[in-house]
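As you look at this complex, bear in mind that one protein chain is not there, while each of the others sits in place.
In this document, chain identifiers A and B correspond to the written order of the chains, with residue numbering beginning at 1 in each.
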Amino acid sequence: MAVQSNLKNMALVLFTVCFVCSALLAGVYAVTAEPIANTNAAILAASINQVLPEGGELSEAQSAEVEGNTYEYYVSTKDGKPFAYAVKSTTVGFGGPLVLMVGITSDGIIYGTSVLSHAETPGLGAKCTTDEAFIGQWMNFNPIEKKLAVKKDGGDVDAITASTITSRAYTLAVENAVKVYKSIKAEEE
Amino acid sequence: MSKLQLFTKGILKENPTFVLLLGMCPTLATTTSAVNGLSMGLATLFVLVLSNMAISAIAPYVPDKVHIPVYIVVIATFVTVLQFVMQAYVPGIYATLGLFIPLIVVNCIVLGRAEAFANKNGILDSALDGLGIGVGFTLSLTVLGIVREILGGGSVFGWKFISGDGMLAFVMAPGAFLCLGYLMVLFNKIAKK
Partner (left out) sequence: MEYLLIIISAIFVNNILLSQFLGVCPFLGVSNKLSTATGMSGAVCFVITLATLVTYLINKYLLVAFGLEFLQTIAFILVIAALVQMVEIVLKKVSPSLYAALGIFLPLITTNCAVLGVAINVVTKEFTFGLPSHMLSLTEAVVYAFATSVGYGVAMIIFSGIREHLAMNDVPKAFKGVPIALVSAGILALAFMGFSGLVK
C-alpha cells in the first residue's frame, strides 16, 4: 500500500500536507472571519438591547476604571443626551467567572440584566439565566431605595433556591455596575 | 461487504461507544442534554466523513513512517474548518460544546477509522464507513443525552413534561458515568444475546 519511506519523500510529503492544510485554513479563516465577527457583534448587540430601554442611539464601547478594575460600557443617547448605560460586569460565581450586562437608566434605576457567560452548576446556579422570578426582580430595581444584597445578608434581593453563592455573585456584579454608573455620572457633571 | 453493510455496521455491530468503547471523553462530557449530545455527534460525523475521504485519497502517496503525523494534520484541518463554521453560524452550540470541538482531533474514533479502514479502501467506501460510524456515534450520544435530560431535568429536547427539577446529579459529572455504565449493561443484554 504505502510508499517506502526515505528522508526525501517523508520531508516532502509532510511539508506538502502541512502547506496545503495551512493554505486551506488561511482561506477558510479569511472567508469566515467576517461572519464570525458579525455573529459576535450581533450577540453583544442583542444582550445590550435586552437590558436597555428602546429608542436610544448606542455608542461604541468605552471603558471606565472603578476601584482598580476596568469595565466596558456603552452609552445610549436620545436627543443628544445620554439616557441609559449598559455596563459589562464580571464577578466570580460558584463555578467560575460570571459575566453580566447590566442596563441602568440615567436616573440610576436598573432597567434589566442579562448573563453573557457563566460556569454555574446546571440546574442550580445556572438558573440565573432562566429563573423568571430571579431575573424579573431586576426590572426597575431601584438601588437607592432597595439594598443590593440577598435577603440572607439583610438585603432586598430574592436569591435562587439552593444557589446563594451564585445569587450573591450576581448581586455583586450588579452592585459593581451601579458603582461604574455613578462614576460615569460624576464625570459627566 | 456490501455498501449497505459498510454503512450499517457502525450503528450496531461496531458501535463506537458501546462496542468499540472509543471517544469516551465527548460522550461523557457533552451529553448533558439531548440537543448537546446530538450536536456533538453531528460535529464528529462531519469530521469523520471528510477526513476518511481525504485520507483514503492521499494514503497511497504517504510514506509509512510519517503516516500518523500526516493523518493528524488532515484531521486537525477539518476540525479547524468546523470550528470556524460553527463560530460563524451556530455560536450558541459552539459555546456549549466549547473545548470538545477542537478535541475531536484526538478523538480515537477519527484516527482509528483512518488507520483501520480509510487508508486501505476507496474514497466512496471510506465515506460510507465514516458515515456509518458517525451515525452510530451520534445515535449513542443522543440516547445518552435523552436519558440524562429526562432523569436530570424532566424534559426531552427542551420539551418539559415533568415539572420541577429532576435529579440534578444526572446532569452533573457522576450522572454521566452512571448513565453510560447502565446503558452499556442494557446494550450488552440486548445486543450480545
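Going forward, a contact is a pair of C-beta atoms (placed from the backbone, for glycine too) under 8 Å apart; a residue touches a chain by one contact, two chains touch by 3 or more.
It should be emphasised that the depicted structure is a prediction, and the values quoted were computed from it without experimental measurement.
Colleague: Looking at B:Gly122, B:Gly158 or B:Pro174, which residue reaches the missing chain?
Modeller: Spelled out, the listed residue whose C-beta touches the missing chain is B:Pro174.
Colleague: Pick from A:Gly56, A:Gly93, A:Gly112 or A:Pro143: which residue touches the chain that isn't shown?
Modeller: A:Gly93
Colleague: Of B:Ile11, B:Val62 or B:Ala76, which one is in contact with the hidden chain?
Modeller: Of these options, the touching residue for the absent chain is B:Ala76.
Colleague: Based on the whole complex, identify which of A:Leu25, A:Ala64 or A:Ala149 touches the chain you can't see.
Modeller: Of these options, the touching residue for the absent chain is A:Leu25.
Colleague: For subunit A, which residues reach the chain that was dropped from this view?
Modeller: 21-22, 25-26, 29, 69, 90, 92-97, 121, 165
Colleague: Kindly note down the residues of subunit B that lie in touch with the hidden chain.
Modeller: Residues 21-25, 28-29, 68-69, 72-73, 76-77, 79-80, 83-84, 99, 102-103, 105-108, 111, 169, 172-178, 180-182, 184-185, 188-189 of subunit B touch the chain that is not shown.
Simple rule for what comes next: only the chains that are shown with their structure count from here on.
Colleague: Using Cα averages as centroids, what's the distance between subunit A and subunit B in whole Å?
Modeller: 31
Colleague: Provide the residue numbers of subunit A that touch subunit B in the complex, in ascending order.
Modeller: Within the complex, subunit A touches subunit B at residues 1-6, 9-10, 13-14, 17-18, 21, 24-25, 28-29, 32, 35-36, 38-40, 43, 117, 121-124.
Colleague: Considering the complex alone, what residue numbers of subunit B touch subunit A?
Modeller: Residues 32, 58-67, 69-70, 73-74, 76-77, 80-81, 84-85, 87-89, 91, 95, 119-120, 152-153, 165-166, 168, 171-172.
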